[in-house]
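A protein chain is absent from this complex, but the other protein chains hold their places.
Moving on to subunit A:
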Amino acid sequence: MSFVSIHALSYSYPGTAAAVLNDFSLDLEQGEVVGLLGQSGSGKSTLLRLIAGLEAPSQGEISIQGETMSSRHKFVQPERRGVGMVFQDYALFPHMNVSRNIAFGLRGLSRNERKNRVTDMLELVKLADYGHRYPHELSGGQQQRVAFARALAPSPRLLLMDEPFSNLDSELKNGIRKELKELLHQTGITSILVTHDHEDAEALCDRIIRMTSFMPELQAGKKHQLVTS
């Protein structure tokens, strides 16, 4: 059985008839990094939000490790899904410093365990000395790494990344892509990356899915798979 299974998923915004996603299916193996590539409006971010539980699908099923998350009869709230997410604008809490941001998702741990986990995460993203800084005191690249550390700290089963590179300078991007690849490799976490930049997807993902609501576009190479939503 696949690690993440999405079956016949449909979604349309409340009050509109046009579907953003229509009968969409996808399976992910454990440890796989899948890229969702597509233009804005192709429904890739919506798919991410449906997996996260931030939206409820109009039809279809999502399950993780065999456990149903969304279906006709069941809806698991986002905080109970064990899914981590890196937002496009990182959404670091402005009223908490870096350490407290990272510690935010750590629950059921003792004070010491939590402290150690935060230190580990800071080291993982190479920001060991930045725990006391506030988000606005960090550069864009540093903020992005904190966002990753925060999402990974509670050891989610699945990591979702929504255009994590869109706020970065193109010069920075290459270095950061490499770092992220290393990070994903190190943690071995199953991930979905949403992006509109095929270089991002090529560099990071094991498998790329092109999503389009218009003309089907075939891509060369067996890494690619085409999905019309």
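The working rule: contacts are C-beta pairs under 8 Å (C-beta built on N, C-alpha and C of every residue); 3 or more make two chains touch, one makes a residue touch a chain; residues count from 1.
As a convention for this text, contacts and distances are computed from a predicted model.
Among the names given as "Glutamate synthase domain-containing protein 2", "Cytochrome d ubiquinol oxidase subunit II", "Iron ABC transporter permease" or "Chemotaxis protein CheC", UniProt records the absent chain under the name "Iron ABC transporter permease". The omitted chain makes contact with just one of the residues A:31, A:78 or A:141: A:78. Summary of contacts with the chain left out: across A:2, A:58, A:119 or A:166, the touching residue is A:58. Residues touching the missing chain, restricted to subunit A, are 14-15, 52-54, 56, 58, 72, 75, 77-80, 83-85, 87, 89, 91-95, 104-105, 107, 150-151, 154 (touch as defined at the top).
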